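Got a structure for you, written out below as structure tokens; questions coming shortly.
Every protein chain of the complex appears in place save one, which is left out.
After this line comes subunit A, so read on.
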Amino acid sequence: MAATPPSPVGLTRRCPRTERGQGWRERAPGMVRGHGPVGVRCGCSRGVYAAPLSPLGWGTSDCSPGGVRPALSGLPSLVLGVSGCGFSQVYVTDVYRVPAVRQALRSGTSSRRQFSGLARPPNSIAMDSNSQSNYKLSKTEKKFLRKQIKARHTLLRHEGIETVSYATQSLVVANGGLGNGVSRNQLLPVLEKYGLVDALLMPPHKPYSFVRYRTAEEAKKAYVTLNGKEIVDDLGQKILLYLNFVEKAQWKELGLQALPPGLMVVEEIISSEDEKMLLESINWTEDIDNQNVQKYLKHRRVKHFGYEFHYENNNVDKDMPLPGGLPGICDSFLEKWLKEGFIKHKPDQLTVNQYEPGHGIPAHIDTHSAFEDEIVSLSLGSEIVMDFKHPDGVTVPVMLPRRSLLVMTGESRYLWTHGITPRKFDTVQASKGLQSGIITSDVGDLTLSKRGMRTSFTFRKVRQTPCNCSYPLVCDSQMKETPPSFPESAREASQLEQDYVHRVYEEIAEHFSSTRHTPWPRVVEFLKSLPCGSLVADVGCGNGKYLGVNKELYMIGCDRSQKLVDICRERCFQALVCDALAVPLCSGSCDACISIAVIHHFSTAERRVAALQELVRLLRPGGQALVYVWAMEQEYNKKKSKYLRENRISQGKEEGTSSDTAMPELLVEQVPNVGSRDSECCVSSVTDLPEGGHKARTVTNAKLPVHTNRTSFPSQDLLVPWHHQGNPGEGKPGHPAGAHDPGPVFHRYYHVFCEGELEATCQTLNSVSILQSYYDQGNWCVILQKV
């Protein structure tokens, strides 16, 4: 393994295949949102990143050139600089160092040979698809191949469907599913042409199906002929099918079968007579105002009462109420609902929407700053299925029957988007009929329900003060304040930490301490393994949680926060106030050190390394240090296999536009939702080190995103909110956020670590060897020894 990262030889500014100069765009070596430190990005790709080099260079490869390396699909790959046009450059020094690769090799799912192409010296450009037999493919063929591979990757990553490259009886048919408008009676005859179909499984709302043929030969025939074939869906739209072999028909079950938190559907809340009356009461004749509104809305008719809703900015003008207020007939209903407890507040704004079959509304969150928490919607004329989406990608379809009231509060109002897919049929539960609630996922109990004309009465209360919900990432009130940016100098780094670490801990010390009472077992284990009479420093001791764990040790705690050290003192521990970068203990005086959940508060790689180096300085030769830092990969998501770790690559659309066609077609670019982020395994911060020819990076003014609890981390550098009241256990990923609470919010800065990053950083330290490296409770951990 090379001792220093090789310089980026061969990483040219022109994509060698397409010759497109603008393809390669240098990104801030500091940050690319969602992907961490990167070097260069090829624009001709679908956003695959080439990263500057390091002994543990990470990149992610979405499309292997021409399907050459199926073994790498889904794995965090060491192939760096894979451009979408098939060209790849490889800079890897040692395949074995990467845990994911090691794992794959150990588990026998891939052979060494499949990775052998990777270990090439930096100045030889290896492995472009030219070296493969499909050299002479036409442009369309290559394009198709790419799409097929992309389908494979997407199926694996999002649905847990593993495709295989050898023929089996079963095929997955991407783009041929109920979820994208393909019905059984369309697909089955097409498939039956190639052989005897044992079974056709069409999971609901999924843009794919599974077909099992009697023999593998028949399946092969279908694969060869149908791949890339065009068929026509329910609405007459053309669809391209992509087929891949699978071992068995299996897809990720929706773990979350509950309604989004805060959501309620009240059935039959009004009578049929009242429904008729309400529908007749609306005067749809166009007046001047409505004509203006129509230009924004392709799909539906609207009328506003109380306050006008402006579609240009999705907000209301609080200073311009509409004359007349809410229609008189609504009063009696609203009073009744208030009394019966279905609603808590009297609304002062009403929007009436009329949806013809085929109309929909794009997925959105009602603007936080415009309306208060409770938003209620009465469905008249026809039932509908409304889709609720969580920023992490979970979708819950909810049936809203006629004459039902949808109540959205809390998380379902502030965090989840809601929308109605523009289509003429909804997939509904055959047995339960049109009852409200979640549509079943039982493949055998589904039917299509034709939509009718639906009118909704949506009642809201206009907000008079800024929103201070617990979901800052999707909150326009809170996002208005200038967020801090990624520091560009040591002084900025220090200032950022002052504002977003030290000041915050001083404010929240007591509350924080009350949530930090249980020592983590493996840290305790480490401390208990030390011999009697060991001198141990706890750098960043917080409230002294670990200082009393082993009475046979002499432990000294250090923390930056006076208030937290006071708490240590109250517990009769030895503690002092100091900075982790300058610990006032003699060099070589400690038998051991621990630093638990500390180093992730340093905002630059240099400072993180310096903090580690300081720990090492304190150790006597042979002494050991235990370090814990927050992992990018949360426990919450840890249930997924390594294959399913989010490796999604930005399509280049950041916030993005919401699309009117919310049809979940497999190969269409993801409809980006507000707050949708991907956790990303990315290049270690080792690349930031001023080492071996790397220049000091030029960081563009990248802003730090604020994390929304119960979602994955948006990027490695971020601010994590701490709600000062009534939220025990807050601030850790995966913990329920609790009810929407109005206490003051503090933002703490974190740099969360990717897998391998802590190890890599430690390897740059002097006179240190890594004894152990593991994952524990949402943290990456190492045990170092001073040699």
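Some notes on this structure:
The criterion applied here is as follows: contacts are C-beta pairs under 8 Å (C-beta built on N, C-alpha and C of every residue); 3 or more make two chains touch, one makes a residue touch a chain; residues count from 1.
By our rule, contacts and distances are computed from a predicted model.
Remark: of the listed names "Small ribosomal subunit protein bS18m", "Multifunctional methyltransferase subunit TRM112-like protein", "Golgin subfamily A member 7" or "Adaptor related protein complex 3 subunit sigma 1", the one matching the undisplayed chain in UniProt is "Multifunctional methyltransferase subunit TRM112-like protein". When the omitted chain is restored, the residue from A:200, A:479 or A:578 that touches it is A:578. For the chain left out of this panel, the touching residue among A:395, A:468, A:589 or A:634 is A:589.
Touching residues on subunit A toward the chain that is not drawn are 490-491, 494, 531-533, 535, 552, 554, 556, 560, 562, 565-566, 569, 572, 574-579, 581-587, 589-590.
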